[in-house]
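I have placed the structure first, in the form of structure tokens, so that the comments after it can refer back to it.
As you look at this complex, bear in mind that one protein chain is not there, while each of the others sits in place.
For reference, chains read A and B in written order, and residue numbers begin at 1 within each chain.
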Amino acid sequence: MSVAPVAPVVPVDVRGVRWRLRLRNAHEFARRYAGRRDGVVGAAVLLLFAVLAIAPHLFVGPLQTVTTATGAALEPPSSAHLLGTDEVGRDMLNLTVHGARVSMVIGLLATLITILLGAVIGIVSGFLGGRSDQVLMRLTDFFLVLPTFVLAIVLAPIILDIVGTDAEFFGIRATLFVIIVVIGLTSWASTARIIRSQTLSVKERMFVDRARVIGGSRAHIMRRHILPNVVNLIVANTVLTFAGAIFTETTLSFIGLGDPFAPSWGQLLNAAQESGAPGLGAWWYIVPPAFCVVVVILAFTLVGNALDDVLNPKSATR
Amino acid sequence: MSARYLARQSAQAIFTILMIVLLNFLLFRMMPGSPDRVNPRNPNVTAEQREAAKARWGLDQPLIPDQLVAFVGSTLQGDLGYSMKFQGQPVLKVIGDRFMPTVLLIGLAELIAIVLGLALGAYTGWRRGGMADRIGNGLSLILYSMPYFVIGMPLIIIFAAGLGWFPTSGMLTAGASYAGPGQFLADLLAHLVLPLATISLGLIGGYSILMRSSITETRAEDYIATARAKGLPDGKILRSHAIPNALLPAVTLIAINLGYVVGGAITAEIVFNWPGLGTLTVDALNSRDYPVLQGIFLLLGVSVVLANFVADIVYGYLDPRVRQ
Partner (left out) sequence: MRAPVSHRFVRLLAALGLAGALLLPALAAPARAAGEKLVLRVGTTQDLDSINPYQTLLVTGYEAFELTYNLLVDFGPDLEPIPGFADKWERAADGKSWKFHIRTGMKWSDGTPATAQDACYSWGLAVVAIKADAHIGAGYLDPGLKDAGVTKVECPDDQTMIAYTTDASDRILQTYLTIIPRHIWGAKDYKAIGEAKFEAPLVGTGPYTLAEWKTSQYARFVRNPNYWGKQGAADEVVIQFFKSADTMVQALKAGEIDYARGPNADQLKALQNQPNVKTVVGSANGWTQLAFNGYGASNGKTIKGGGPSTKALLDPAFRDALGYAVDKKVLVDRVLGGFGDVGNTIVPPVLGQWHVEPDHPRTFDIELAKQKLDAAGYKLDGEGRRLDKEGKPISLRVFLPDTNDSDPKVAQFVKDWYGQLGVKVTTQVRDSATLGNIVLPPEAGKDYTANYDIELWGWAGNPDPNALLQIFKCDAIGSSSDSQYCNPEFDKMYEAQTAATTAAERKTILATMQNLIYDQAVYDILYYDANLVAYRTDRFGGWQNQPTANGTPLFSYGSINYTLLTDATAVPSPTPTVSSTPAPSPVPGSSATPAPTPVPSGSGGTGGGGGDNTALYVGILVAVLAAAGVGLALVMRRRKGTPREEE
């Protein structure tokens, strides 16, 4: 069998047209998204938190630990500590801002795993059909009905046992990967479902048939023809998944499955509960992380919904 | 509804349950250490005793098939083994003790959230764009973004610790003896108010958001326009035409959510020290009580599968297109 290159021969000018089309689409997208006040506000909030997460030390200095704490235990807010201190005298503003990094990175990586798994399984399942589709969908159904949270609780110690090291990646301790993997493994199924159904409808369209006729490999078709047409769905789904991941992370950390050495917001709330902050009236220990959690989840939801409406007008309800 | 559809759905549910049992087996054999860990720091346990404990838990047998066969066999017979933390107590009893409190709490909370959430969603959807919609929907979204403990902690501080209106935790006054059912009920209700409020608030958002979009969709339908043209009053259109039609997606959501009634709201139970399955889960996790964790996992898995099954059936019944 001769190895003829099967890449579609795309004339240069056609490629140019495609680019212009994309540009126009992008412009159109920006115009319509800008019309969504909720989406814009959400995006602004997320931008702020992203900046905090990327460079927390620029705003509040390095993460305070029990050894470098600057205040007394449970000091109420003052000019020295704008948000007060925790039970070992660490500055709450410092912790909350650094918590943004931990929470956001966990959310980001968990979302990546979720979307990657969901998209690959969804596209492959929808495109291949037949036996593989059946097997993959049974698997998806199975993960769909698994009690996510209990599964996460059970998986956490198992994974901790496997990856239990002290190494750091991007300033994130390895133990946090437990939470990331757990969230990823337990939440990809619904994404896979959505993407599969979209794939099924894209598959029937003319250009896919054409690509098949001119001899495109299945992997090629999936990558070059199916993926671009489900990417809108993936984008909106990613943002909503992010909100879910942060929600789950907060909850897992709150019940004590987090890493005591890396303060995510959920971990801070757990520490607040453990140290009895609610009963001691130390509201400054609870309000900042709780506020951040709610605001960030809300912002992600707003952005996700706005994106969904703008990118997938058909699913929008008007 | 065709018998074939029913059969297919049942087969799928049974298959999934079997998968859950299998996963249950594998997962818990993978957990760090194994159930033979009798007090490792006990000065008085010898190596022989450790071996004996291993034998007692059947861990000296090969994993597959011996352990698997024994596990599946006893699970099917309803024998879930014995709790490790509460020594000598069957898992079924440990879980059974915690079953009703959770069903009571989450069941009631679902009920309240369904009624209030759907009402709020219907109203905001119908009054779309108005001030009531903006506030109502904004509130729904905020509640939807709040983990239960974020709702619950302030409630305790204000209403239990601060104002002292309600007890801080638990389901009943510990060890109390009651003069009559009235007293018992009063005690139960007093303990129930805050956790119930917490979970209801947490759930309302989801229902309201769903109902709002569903109503909005319905509002654009032809028959609503027809009803309007006939000069029917606004409220009557909403009640008699819009709501019944908009309920379809809500019904499915409710059915699926009912599967999670058993799963409960773990963090809410923890915050209020509610003696349900949620606190049991965390307890069992903290003391690595594998048999109990396995039991809970099985129970939750099966109830979610059954709820999904019911949801499919109901949906198939309501919407004939699904059945083919």
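Of note:
The working rule: a residue touches a chain if its C-beta (ideal position, glycine included) is under 8 Å from a C-beta of that chain, and two chains touch if they have at least 3 such contacts.
Computed from a prediction, not measured in an experiment: that's the story for all the values here.
The residue from B:L104, B:L139, B:L248 or B:V314 that touches the chain not shown here is B:L139. In the complete complex, the residue from A:M137, A:A271, A:V296 or A:L311 that touches the missing chain is A:A271.
Residues 36-38, 40-41, 65-67, 69, 72-76, 87-89, 147-149, 157, 160-161, 164-166, 175, 240, 247-248, 251, 256, 259-261, 271, 273-283, 287, 291, 294, 298, 302, 305, 317 of chain A touch the missing chain (whole complex, contact as defined above). On the side of chain B, the interface with the absent chain consists of residues 32-33, 37-47, 49-51, 85-89, 94, 97, 115-116, 119-120, 122-123, 126, 128-129, 131, 133-135, 137-142, 144, 147-148, 154, 156-158, 160-171, 173-175, 177, 183, 186-187, 189-190, 193, 202-203, 205-206, 208-210, 212-213, 216, 233-235, 238-239, 253, 256-257, 260, 263-267, 270, 272-273, 275, 279-280, 282-283, 286-288, using the contact rule stated above.
Here is the rule we go by: only the chains that are shown with their structure count from here on.
Touching chain A in their complex are the following residues of chain B: 12, 15-16, 19-20, 23, 27-28, 30-32, 141-142, 144-147, 149-150, 153-154, 156-157, 161, 213, 216-217, 220, 259-260, 263, 266-267, 270-271, 281-282, 285-286, 288, 293, 296-297, 300-301, 304-305, 308.
Listing the residues of chain A that touch chain B in their complex gives 138, 141-142, 144-147, 149-151, 153-155, 157-158, 160-161, 243, 247, 250-251, 254-256, 269, 273, 278-279, 281, 283, 286, 290, 293-295, 297-298, 301-302, 317-318.
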